[in-house]
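A protein chain is absent from this complex, but the other protein chains hold their places.
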Amino acid sequence: MIALTKLRTPMLLVNFKTYQEAAGRKALKLAEAAEKVSLETAVCVGLAPQLVDLAPVARLVTLPIFAQHIDPITPGSFTGYVLPKSVKEAGATGTLINHSERRLRLTDIDATIKKAREAGLVSVVCANNPEVSAAVAALNPDMLAVEPPELIGTGIPVSKAKPEVVSGTVELVKAINSDVVVLCGAGITRGVDVTAALRLGTEGVLVASGIVKAKDPSGVLLEFAEAITK
Amino acid sequence: MIALTKLRTPMLLVNFKTYQEAAGRKALKLAEAAEKVSLETAVCVGLAPQLVDLAPVARLVTLPIFAQHIDPITPGSFTGYVLPKSVKEAGATGTLINHSERRLRLTDIDATIKKAREAGLVSVVCANNPEVSAAVAALNPDMLAVEPPELIGTGIPVSKAKPEVVSGTVELVKAINSDVVVLCGAGITRGVDVTAALRLGTEGVLVASGIVKAKDPSGVLLEFAEAITK
Amino acid sequence: MIALTKLRTPMLLVNFKTYQEAAGRKALKLAEAAEKVSLETAVCVGLAPQLVDLAPVARLVTLPIFAQHIDPITPGSFTGYVLPKSVKEAGATGTLINHSERRLRLTDIDATIKKAREAGLVSVVCANNPEVSAAVAALNPDMLAVEPPELIGTGIPVSKAKPEVVSGTVELVKAINSDVVVLCGAGITRGVDVTAALRLGTEGVLVASGIVKAKDPSGVLLEFAEAITK
Partner (left out) sequence: MIALTKLRTPMLLVNFKTYQEAAGRKALKLAEAAEKVSLETAVCVGLAPQLVDLAPVARLVTLPIFAQHIDPITPGSFTGYVLPKSVKEAGATGTLINHSERRLRLTDIDATIKKAREAGLVSVVCANNPEVSAAVAALNPDMLAVEPPELIGTGIPVSKAKPEVVSGTVELVKAINSDVVVLCGAGITRGVDVTAALRLGTEGVLVASGIVKAKDPSGVLLEFAEAITK
């Protein structure tokens, strides 16, 4: 496994998606708020801003920054694609791969994990169920995030609504590759959801609207972090 | 047509692709060199860096900056996609759409041109032949760049090898929508190729390896600019 | 334009989609019912069954048969793709291209129209609005079907809900290429919808659930045909 310089588990990974509440200048504000929570609680908070916001965010805060997507390419003629090496140079620590909203071909997931590793980027591959998670584990990513798509953005926490998906994923993934760090996501909006996720065997959560769309993102993030430190 | 604040024709539009010679710090160096040529010759030079390099480049120079690709989306749950509004906020003047290396669905090209306009971005849609160029013209983009894919990166200039593709495109496009600015590209490596392109009725060129991969990018860019001013 | 051997306008084109009511043996039954209506009314009825049902349907009835999709390929290594020449050999007269449920890249639409023509297949390209229809017209297809996606399958007829989309399409398409036959579709369930479509300048309709999902497909098809002959 790659040396996770700034990364520690359990971790909170915040996906900014293309939400307006987390774009441009608002991305910078949210990043600063997240850094404050991380410094206060000593909980690792990763941030995944839009690609165009990545360099400014990475310059502003010391938190681990993730791309939302990279392509399995090397330097060359790939207009409009995302070069892993450039994402790294812009300050990223890692990258999401195969998010529910950006599914990839199996062979591209394999190639992207390898390219991420070559570029020094931590790979966090998303999956929708335990079997797909097991398949991902066989590709040796650094981290995996299981998220049932039907719960994403609903406020119904996967850790409560489908605990068997989370624990089943942990079991299948660890059986294939015990080095893979397992996160879960979808519907996480409260500290108790984070606590439940950890009890089911994960080492953190992937969260988006639960933080970004909250009235008080800082407050919710603090609640999440305290659920980890308790 | 959108107000082309910083844009003037004839123009040189330099696509950085994901070339290592135009990535990260090298993107910044190339941008500075291009700005110098533009200031010296008063020729408009546009730059299309990788998305992750866009904000730093836009902050550094006063030239018009283009994204290499945007997606036809509004703020929301689109992890890993490119929000036009964020590209604009990061400092872009416009965007390439449907580049030969990133072909899009017809309905997405239509939607992307509209989203670009809403976000205040100038659209430069790429096409591979006169008929496809005519189809693009019917969608009312700001600019169009015709590039026969088989000549891209070859050093065989489209303006010499396939002049009928260039003049045929100008004719068909103008018949459908005379407001559309037509560029051409593929194989452009010398000033005479630029001169030939203008004579065929275009208002500039889209160039990538001819500048980026040149031993002396500044020198070639100056040669191109002088071909325009002569 | 290609010689439309069995085709006449105005025409009714019935898309079987992957509806179970129009699959396998039920595809054969529906085809026989359609042939009966066509023979009785002398109205041209085209059928677009699933690819796997195309040869049996084409063998059974004398109506013009359409593929629902073809790929812009020539014989070779294209496992899982649809070869225009094989579709023709299996008995097809034409093909849908770029249906709302199977959108294609602009350059592939251009290439597919050309490959269809080479293979002797009539091209019916779908579009979602007048501008996209105009773009398609520039590619010289044989026929075009405009269908606002938001009305497909609703029972709200495009010819009533959005007459300006239909008439605007006819106008833009004919201005670019007067040879292109224009159909419309989406929400067509009654004879009066067909009548309205013809009054708006189209030469027929593309219909799916309105026939296939009807309690009495034969009866509805007869109603449509009579709306044409009146």
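When the chains are written out, they are named A, B and C in that same order, and each has its own residue count from 1.
In this section, contacts are C-beta pairs under 8 Å (C-beta built on N, C-alpha and C of every residue); 3 or more make two chains touch, one makes a residue touch a chain.
Predicted, not measured: the structure shown is a model, and the values here were computed from it.
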{"item": "Visible contact partners (per top-of-document touch definition) of the missing chain", "value": "A, C"}
{"item": "Options A:Leu7, A:Cys44, A:Ile70 or A:Ile109, residue touching the unrepresented chain", "value": "A:Ile109"}
{"item": "Given A:Ile70, A:Val132, A:Val158 or A:Val207, the one touching the chain that is not displayed", "value": "A:Val132"}
{"item": "Where the unshown chain meets subunit C, residue by residue", "value": "15, 17-20, 23-25, 48, 50-56, 67-69, 73, 75-83, 85-87, 89-90, 96, 99-102, 152-153, 208-209"}
{"item": "Touching residues on subunit A - with respect to the absent chain", "value": "98, 103-110, 127-129, 131-132, 134-140, 172, 176"}
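In the analysis below, only the chains that are shown with their structure count from here on.
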{"item": "Chains contacting each of subunit B and subunit C, listed by label", "value": "none"}
{"item": "Most distant chain from subunit B by Cα centroid", "value": "C"}
{"item": "C-alpha-based rotation, subunit A on subunit B, 0 to 180 degrees, nearest 5", "value": "180"}
{"item": "Approximate Å spacing (C-alpha centroids) for the pair subunit B, subunit C", "value": "37"}
{"item": "Multi-partner residues of subunit C (at least 2 other chains)", "value": "none"}
